[in-house]
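Take this structure first; my questions come after.
Only a single protein chain was left out; the remaining protein chains are all shown in position.
Note that the chains take the letters A and B in the order they are written out, and that residue 1 is the start of every chain.
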Amino acid sequence: MSVAIIGVGQTGYRRSFADKSSRELIWEAARLALEDAGMGIDAIDMVISGVAPDALAGEASVERTAMLGFGKPFLRINTGGVTGSSAVFAGNTFIRARRARAVLVVGLERMGQATSSQQVFNTIFDPVYEKDFPLTTITMAALRASMLMRLYGYTAMHWAQIASRSYRNALRNPLAHIHRDVSPEDVLNSPLLAWPIHRYEACPMSEGACAMVLVDEGMVGDRIPAWIQGAASITDSYAMGDRIHRPGATLVDLLSLKLAAQRAYAEAGVDRPREQLRAVELYSAFSSAEAMAYPALGLCASEDGPRFVEAQFTDPTLPVINPSGGPQGANPVSVTAMVRIAEAALQVREMAGERQVADVERAVATGQGGATQFSTVCVLGKRQAA
Amino acid sequence: MTDAADVYIEGVAIELSWADRTRSLTELIFTTVSKAVDDAGRGYEGIDSVVLAAHDLVDGRSLSSMVTAPAAGAYLRDEVRYSDDGAGAFAAAVARIEADEAERSIVAAWGRASEHDVEEFSRALFDRIFLAPLGLEELHVSALNAQKWRIDGGDASHVETAQARRATAAKANPRALHAGGKRSTPAYPLASDHLPLWADVVAAVVISKRPSGVRIKGLGLSSEPSWLGDRGVAKAPALKRAAQRALSEAQIGVDEIELFEIDGMTLYDEAIALEAIGLAATGEGMRSLAHDPRCNPSGGSMAGYGVPAMGLARIVEATLQLRGAAGPVQQGRPRTAMASGQSVTAAQTQTVVVLEAA
Partner (left out) sequence: MELVTIEGKWDFNYTYFAGESASRFFHELRENQRIMGTRCTKCEKLLVPARAYCDVCMSVTDEWVEVGPEGTLETFTIITTAFPGLPKPPIVMAYVTLDGADTALINLVHGMDLSDIEKAAQKLNALPRVRVEFIDEPKGRITDFSFKLI
């Protein structure tokens, strides 16, 4: 049973939507996705949703208003940063299990309601051993970035170039939250948050909703499909300290992403990712996270990472990374991983407007959450996997 | 609806405790998951999926599974966490196996009521704009449902007998909470005994394609509108539809089911639930709860209650009954059983599972 994405709906992303309630944001994204799919809500068999962490919205189960239609099966996912992709994967599962023919997946981020997001992020850590530390998503990334610099020769300039490229891509994405022409020098000149990370390298806090309609092969009809060719998800240990001495997969080797990519590629028949994947939508909250994803996705060897960054600006045969601007352009946490799949779907369906990459036969979208712990990889294609 | 391969329950475990200072939450999870894996009998061999049900606010960890999932065997496995009831997670795990995405899966759910303030948590579940300012809690919704049931002519003459039966069952159930626990303050028309006994609950099961003692025969899920006022008060419409779906998939009538473990927060919720699944006529649910030995032999919410583990806890109890391993609360040797679990706010979503002794 093959599953296709035939509808994508996004509200667009910004700091906050004072003019819309949570239910209105969800409704708007769902309406757009259904419209794109040419379907009404009655044709949907199941709804899967997720918001994580609840604390960012200051409301538990804020996505309950996604129980659209009447009496449909509804499940809510919470896998932190990968909530959005997990929701898509769950929809894929229920269709493949023939328990549903059409699934609506809806994600919402309402973090504009949170007055202090980093304080919330500190409460995700182990309350017994780690709660008293300034552990935040930023410092976790910084601990890794400094290791990458030491091991593979990345420089502050590489981090700045990656961030700048994403900002500039976001200029072509009308849905993005940040539309600002940021040069690598601008990144380097922005304040230092936690060495070696500068403010302009960090993602914005964005609100917004994203929805998708997934159907079985018999329901695609005359719609333009993005086929889910491969989808895989892997969880790593929580303890970062335990991973430092792990043979072959230390703190800066995204073992969970690598294993997920291997599975998803095998399902999709991808064996030369650098040639076969034209568009890559990465859930990389920081430049260093993007660098860790390159070898995990088979785009280059770890030690060739710095050269791969440089080559992106000169070699048009390389895959285009984050044509949407990625999380640098908009980071509605609960939905960021879903947006990656949505954007990859738009690329495959040639519906990405000004940010469309040429000849996208296949695209890949990743998700990354927890303590760089939950990884998802989704390969989408113009055709069903062989 | 599905013609996929059959899925079986290989191993189960459940533990109820209260404020056990010797163990952290992750240690409680590790213990119960290890027991379920031991019960299944072949270690971690072939386990390629972990599906969890846990709630950030219950766990007091803003991204609970980041800290807790590894305790449930998630390391380098395909793991997903539902912020939903354990029965919902169970359904998703079954679907994974049916979809050929997994061979063998752990399903685990937990809620540690002694670590958090259950009323505070309950108030946080309601819409911030219209309902939270009223100070509404889930048990208030249970009280509203109970009173509506009485107003509509529900036969309340069996309330005391039903309550006494729940108490006797909970006392006899070796897996129930027998010391500690906590009850909220009841709201009219509920009495203290009608309320759930808050407990620290961890439930775990191992499922796979490989034939073993208990087979999953039908699954049904459903939901109610998000506005409380839009729902059918005291009718549990989501449970009704979920039960219909599970029964039709199992191709069995509710009367043929020999054992029920149906989730409800209070005595009245359990009675209303028995009507919703079609076992009792409207207004007659309390009579069934009082006199029908097939209904909630575990003691229901009297035996201990920890959100969001209860749906999976019911599945564990039903499985033990089908295996003839329920101990003092064993009800003969049932061949079929129905278990349910509810989630989100005030039973807004429902999952019903029909099981069969294989």
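Simple rule for what comes next: a contact is a pair of C-beta atoms (placed from the backbone, for glycine too) under 8 Å apart; a residue touches a chain by one contact, two chains touch by 3 or more.
Because the structure is predicted, anything quoted here is derived from the model rather than measured.
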{"item": "Chains in view that touch the one left out, judged over the entire complex", "value": "A, B"}
{"item": "Touching residue (missing chain; options B:Ala71, B:Ala162, B:Leu221 or B:Leu259)", "value": "B:Ala71"}
{"item": "Contact residue for the chain not shown (choose from A:Pro191, A:Gly218 or A:Gly248)", "value": "A:Pro191"}
{"item": "Residue touching the undisplayed chain, where the options are B:Phe30, B:Phe260 or B:Tyr305", "value": "B:Phe30"}
{"item": "Sites on chain A contacted by the missing partner chain, in the whole complex", "value": "18-19, 55, 58, 113-114, 116, 118-119, 122, 127-130, 132-136, 139, 142-147, 149-150, 191-197, 199, 237-242, 244-245, 251"}
{"item": "Where the missing chain touches chain B, by residue", "value": "19-25, 27, 30, 33-34, 37, 44, 57, 60, 70-71, 73-75, 114-117, 120-121, 124, 128-129, 132-133"}
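The criterion applied here is as follows: only the chains that are shown with their structure count from here on.
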{"item": "Distance from the mean Cα position of chain B to that of chain A, given in whole angstrom", "value": "33"}
{"item": "Residue ranges of chain A in contact with chain B within the complex", "value": "1, 21, 23, 46-47, 50, 52-55, 58-61, 64-65, 67, 70-80, 86, 89-90, 92-94, 96-99, 120-121, 123-128, 232-239, 255-256, 259, 369-371, 373-374"}
{"item": "In the complex with chain A, residue positions of chain B that touch it", "value": "1-4, 24, 50, 54-57, 60-67, 69-70, 74-84, 88, 91-92, 94-96, 98-101, 121, 124-125, 127-129, 219-226, 237-238, 241-242, 343-345, 348-349"}
